[in-house]
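For reference, the structure is listed below as structure tokens.
One protein chain is absent from this view; the other protein chains keep their places.
So, subunit A:
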Amino acid sequence: MATKGTNSIHRSSSRPLLDLSKAEIQGNVEEKYPTILLPNQSDDLSHLALDIGGSLIKLVYFSRHEDQSTNDKRMKRVKDKLGILNGNRRSYPILGGRLHFVKFETNKINECLEFIYSKKLHCGGWESHHADSTNNENAVIKATGGGAYKFADLFKERLGISLDKEDEMDCLVAGANFLLKAVRHEAYTHMEGQKEFVQIDPNDLFPYLLVNIGSGVSMIKVDGDGKFERVSGTNVGGGTYWGLGRLLTNCSSFDELLELSQKGDNRTTDMLVGDIYGTDRDYPKIGLSASTIASSFGKATLENKELEEYRPEDISLSLLRMISYNIGQISYLNALRFGLKRIFFGGFFIRGHAYTMDAISFAVHYWSKGTAQAMFLRHEGFLGALGAFMSYEKHGLDDLMVHQFVERFPMGAPYTGGKIHGPPLRNLNEKISWMEKFLQKGTEITAPVPMTPPGTTGLGGFEVPLSKGSTLRSDASALNVGVLHLIPTLEVFPLLVDPKMYEPNTVDLSDHSELEYWFKILSEHLPDLVDKAVASEGGTDDAKRRGDAFGRAFSAHLARLMEEPAAYGKLGLAKLLEMREECLREFQFVDAYISIKQRENEASLAVFHDLLMELDSLDEETRLLTLIEGVLAANIFDWGSRACVDLYHKGTIIEIYRMSRNKMQRPWRVDDFDAFKERMLGSGDKKPLPHRRALLFVDNSGADIVLGMLPLARELLRRGTEVVLVGNSLPALNDVTAMELPDIVAEAAKHCGILRRAAESGGLLVDAMTNTSDSSKENSPSIPLMVVENGCGSPCIDFRQVSSELAAVAKDADLIILEGMGRALHTNLYAQFKCDALKLAMVKNQRLAEKLVKGNIYDCVCKYEPAH
């Protein structure tokens, strides 16, 4: 970026400048980038833990996040100004990073060893592999599970690491406690095939019963962190299912046996109440229906049939029901005995298998007469490994809160059920090759429909999936486990009225038709997005290849979610839209719309001056209306909207903007303008106090920001209100990012003294020249215009997880303005804030218009809600 030396105002760049503020900034460097918060971290090995079970090896490892926080000096100045650097960061227990979950089959332990080796997970902390490799001799990895003893020598020999064995039950409980406290919607119920995610208040979690179904079953009463007791158990568990199943069928694997059960009919093996009392005759006196199992395998006693004459499918189902019901029953009785209100089931027996969960839930429901519910954990297989991870003294995850984690699903996720095969994918090229190979293999499927055998959790390597046609995978309903991104700087937005009740999404995707609609929208938009992405990287062959891979990967995500909407946890539109952006980033498309954004910004800035002139000629009241109209009209420029993309073919953006403004006609579909005007201008002679500070959540680049939001910001500044422009931390569609805002403001400031002084005051502009410094000193300190990032990279915003900067500036804010469909309609239309809130958007989607405002496409929403 070239510095415009001819101008008295310097747009500061990301390169350090020799400017007066240097010392000041330097003074803050330590606090701004406390890169080593745990000075001993690099010596610790707190980044890998193992749970080596009889059939699966589970790995949990932590990788350091490359610090993506902006290195922008202007942002720093804003933060300095706001005094938000002190304190907050200091208290973060650890730096950001990612918690990965991987599984291997125990009998393929070599693959696991290779994975660890290739990822250098055995080399200790993130820095020690740069350091003296002799450190490794003393490397110790926390491990649990029976295999921690069995394979200790192998790990020593192959990787030179010792396994430090942690008690299995300690780990289980620590893992479950962590997940239930730190991961949003970790728990879910499963009744008749329907998953429902449950958010448990971390303050009301204990006591609970944890039922771990491994070979046998342990029932653990958990009273708190490290406070638990094994109160019961049963020897009829997963081992019984698999053991008896092996003896009775010719299955060669547990999963095969489970899959068989899907096609089974247990009436051929079980004696039902109807078999005893005659068909179709219930035994209502004791509340048993004719289809209740009176005796598992009891029917086999009545017939002179050989084992071979029974279908293995029926036997498998009968076994599964017998064991699941029994576990459910004993669990309920124990919960009752100890007065525990919640029962969580975990362990390898469940494996996300829908029928198993249904059977357990049914038993708990049946025996408790509906007073108790079985709950399951999304990370059920990883409790032990996570617990082992937590047993490191300095893992630092103890105090993390649910809002500091963001779960993301990498491209492999749609194809995976849990295990990992083959070598890890080390770089982008390997990822792309994998995607390409996949499509060549699966010729019969046009879109990569993930009807494939389990591959991996998607963070390392994949087996090339084989198409199995229409065969339903036994764990098709199994949930994926993503990568937990730990972002310690995220906070809950302090102005939410009730953070516990807050739900960002306006549209409920659990309505299947809604889901289908949005999937169709996203699929249709995909080719255009791929084109834009490829073009943004110069249209090179490499970019094309990446673009194709992205298209396939994202289609696969969509297909996976259509198959199992709960696959990635609780699904919301915000999550879906963010996933698209993340998927782009995964294929290293930094900013697909960058050239479009720049072009539109330039075109809009060219007419900015004229617009200001026009506005300044109006009286106060007309001006306010014109400003709001302008925001709504300019909000038409949205590359996320199919309808708007079509508009672009019809004219220049200025033409479109003018057309859009001319069409503005009150009343809008939702029109609270008069209430807003009264708050701003008062009525009669009463002049209300201006707002102290307004947060403007901006949407699109180009006309939207330049001709819509900036003039509104200018008006607020003029009225004495501090303005904070809140932009995305990472690009999403053509949304303007926090990084781009200072440049736009600087350009705009050339045409406007109000903006210039405010930007200087807010630290967005750096005066290098003495004379301008002098001139600014003449004025009393201006009302500042600032920019902060919101902490997300999505076209929507989830106020449970925003940047700490935003949280800090919000504390003094008494007005927030949400602009655009993503932030004001798709999400937050019903969000309630402690301060005045104005939600402005043009509805650029017919269905949404009908559904939310009973209107039509291009209708406008101006929703004003005074402070709660």
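We adopt the following convention: contacts are C-beta pairs under 8 Å (C-beta built on N, C-alpha and C of every residue); 3 or more make two chains touch, one makes a residue touch a chain; residues count from 1.
Just so it is clear, contacts and distances are computed from a predicted model.
Going by its UniProt record, the hidden chain of the complex is named "Pantothenate kinase" among "Translation initiation factor eIF2B subunit beta", "Pantothenate kinase", "serine C-palmitoyltransferase" or "Integrator complex subunit 4". Residue in contact with the omitted chain (choice from A:G239, A:P742, A:P784 or A:G855): A:G239. Within the full complex, the residue among A:T106, A:T144, A:S215 or A:T626 touching the omitted chain is A:S215. Contact with the undisplayed chain is limited, among A:L248, A:I653 or A:L806, to A:L248.
Although one chain is not displayed, subunit A still touches it through residues 146, 149, 167, 169, 214-216, 218, 230, 232, 234-240, 242-244, 246-248, 252, 269-271, 273, 275-278, 281, 285-286, 292-304, 307, 310, 315, 322, 325-326, 329-330, 333-334, 336-337, 367.
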